[in-house]
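Have a look at this one.
Note that one protein chain of the assembly has been removed; the remaining protein chains are unaltered in position.
Just so it is clear, A and B label the chains in written order, and each chain counts residues from 1 on its own.
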Amino acid sequence: MLTLAGFGGLALVACAVAPLVGSTPIDVRRVFDRSVPFADNVHAQIFFLARLPRVLAAALVGCALALSGVVFQALLRNPLASPDTLGVSAGASLGAMLAIALNADVRLAGVPAVPLASFAGSLGALAIVYALASARRRGSSTTVLLLAGVAITALLSAVVRFVQFVADSNQTLQSTRWLMGSLDVGSYPPLVAALVPTAAAAAAMATLPRMLDLVSVGTESAAARGVNVERAERVALISASLATGAAVSLAGPVAFVGIVVPHLVRLIVGAHHRLVLPAAGLFGAAFLVLCDLLARTLMAPVEFPVGVVTAVIGGPFFLWLLFRRR
Amino acid sequence: MNGPHGVRPRRHLPTVLLVVGATGLAVVLMQGWIPSKETAPQTPSPAGPQTQPTRIVSFVPAVTEMLFAMGAGDRVVGVSSYDRFPEAVRRLPAVGGLIDPNVERVLSLRPDLVIVYGTQRELRGQLDRAGINQFQYVHRDLADVTHTIRAVGALLQWHTAADRLASDIEHQLELVRQRVAGRRRPRTLVVFGRETGSLRRIHASGGYGFLHDLIQLAGGEDVLGDVRRESVELSAESVLSRGPEVIVELRYGQPLSFDAIEELRREWSALPGVPAVRNGRVNVMVGDEFVVPGPRVVLAAERLWTRLHR
Partner (left out) sequence: MLQALDVSFAYSRTDGGAGASAAAAVPGKTGRVVDGVSLRVERGLIVGLLGPNGSGKTTLIRLLAGLLTPQTGEVRLKDQPIARMTRREIARRLALVPQDTQTTFDYTVLDMVLMGRYPHLRTFALESPDDVAIAREALAATGTDTLEYRYFSTLSGGERQRVVIAGALAQASDLMLLDEPTASLDLAYQIEIAGLLRRLSRERGTTIVLSTHDLNLAAGTCDRIALLKHGCLLADGPTAETMTPSMIAQAYGVTADVRFHDQAGHLTVTPLARCH
């Protein structure tokens, strides 16, 4: 419980500090100075229009990816599983590529075409995976599902490259950049739009921890202990895919958070999912907020993709933790 | 695994990993940071043509335009799949682009000169083996436009026309420069790409290259002038903190309807505090001349000038 509070504190501090730091120095007093009209207050505008949505997006995406990483690893009983494993990210990428290449210009409740198409793409991939998972009868190994995920990812990625190839050069630039991930969301509506499915997924996941413990040890013994394995697997698959789809459609693919944060957290809190799940959500949020802070300040005014930071910082840190224990 | 003095090697592991990580990061940073300083631009192959090239394939739209503008358009037998101007190129066979050149089609056109990008290393090797002369094009700043025209003219033994064209362009650009001399230079941001429908992944011209030179020439002060890169990805924060007085958003490829242009301009109102947005000085300009550094740079400079000073 104390550890969880620690992770919660870390996430809160990260979210509170990150908007105050950036490539431009801003003065906190002037941010909240009501005497200057908002339209003239550059400090307030930078804080509320640029940094706050960005930090919140980082927290949301980090949390969603870490949560779905935990759930996928337990569901597939595979420590190498990640939010990308079952092809949901690839589906989201394909959706985004198509929106960019077709120059789609629709809008729904203030959310522009690319994130919309991306989320639709993730739902499409989820539908395929779900159909495969349902076709798979009880008793068959999750290896089949994993391999299906690999095949779906390869297929969708090939289509992504094809779409990129036929697009014109500006679209190719945009789509390549999309595939590197970015948290600069620019406005609040996409953030709210991603929050809805993520919150729903998190609520569904809250019912899962103990089942995930049991399922990760084996479906047959889980069933013999009273778990409705099929229902648990369905809830896990759908909630983790929804969270992934929301995260990827908001920020593009951000490597590494979904696979490494769950393991990092397990090294600290142990294997119990009722600790791992909330701790991973909180730590994932804090981790991505801090990585994005580095991405936007290290080389200011030039920013580089946050996925580079997550991998370069997270990789060695994770290896260190891993080998220190063994 | 233990060392001779009982030093356990794994103790060094954190350090090693950190060094590896830091080095990796440094490499990544440097690659993005330093503009490539590739020298030896625009040199013909050492062999050098003995006779006038008469069958030219161009992978570079800017050079294609130069050839037509200097009156050597009838020698062009093949162009890249991105060539759109002048109208005559649409009837010529397309031979692929920067990343997907079709060597077979190039060879089948029996060219005696191929205009290639400096980075098309594989294609250059193949042309070398086929004994076909090349002109390596390197895209840098505004002055390179007329340099290239003169270099291509020399290669074609078409000096007079090329020189006349180059001097004319230099003269026209100089006229624009004189027109803005002494006038206040508005802080200008030139955007050449962003995500459809939002202010995300804004790609803008940095303080280096052809677009940067055009902004300066047309009487603007490049708000990203201190960033020595050709292209910069801008966050919402950077747009706010740099506060451009004029924003020029470039569009190319297809023509845009009036409504579409208005919509693009309206999207910038998400950042109301930017002076350009507040004062209604967000411009959307459609035209390939902003991305093809050929003879139409004069047109580009004049159009830009109208948005900055009229």
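FYI, contacts are C-beta pairs under 8 Å (C-beta built on N, C-alpha and C of every residue); 3 or more make two chains touch, one makes a residue touch a chain.
This is a predicted model, so every value here is computed, not measured.
Trainee: Out of all the chains shown, which come into contact with the hidden one?
Mentor: Checking the complete complex, the chain left out touches A.
Trainee: Using the definition of touch stated at the top, determine which of A:S216, A:S241 or A:T310 touches the missing chain.
Mentor: A:S216
Trainee: Identify the residues of subunit A touching the omitted chain, counting contacts across the whole complex.
Mentor: Counting over the whole complex, subunit A touches the hidden chain at residues 73-74, 77-79, 136-141, 144, 207, 210, 213-214, 216-218, 220-221, 223-228, 266, 270-272.
Convention: only the chains that are shown with their structure count from here on.
Trainee: Between subunit A and subunit B, what is the gap in Å from one C-alpha centre to the other?
Mentor: Comparing mean C-alpha positions, subunit B is 35 Å from subunit A.
Trainee: Taking the complex as given, what residues does subunit A use to touch subunit B?
Mentor: Residue positions touching the partner: 22-24, 38-42, 45-46, 49-51, 54, 99-100, 103-105, 107, 112-114, 165, 168-170, 173-174, 177-178, 182, 184-187, 190, 296, 298-299, 301-304, 308, 312-313, 315-317, 319-320, 323-324.
Trainee: Considering the complex alone, what residue numbers of subunit B touch subunit A?
Mentor: Subunit B residues touching subunit A: 10, 13-14, 17-18, 20-21, 24-25, 28-29, 32-33, 82, 100, 192-201, 203, 224, 227, 229, 232-238, 240-243, 252-253, 260, 263, 270-273, 278.
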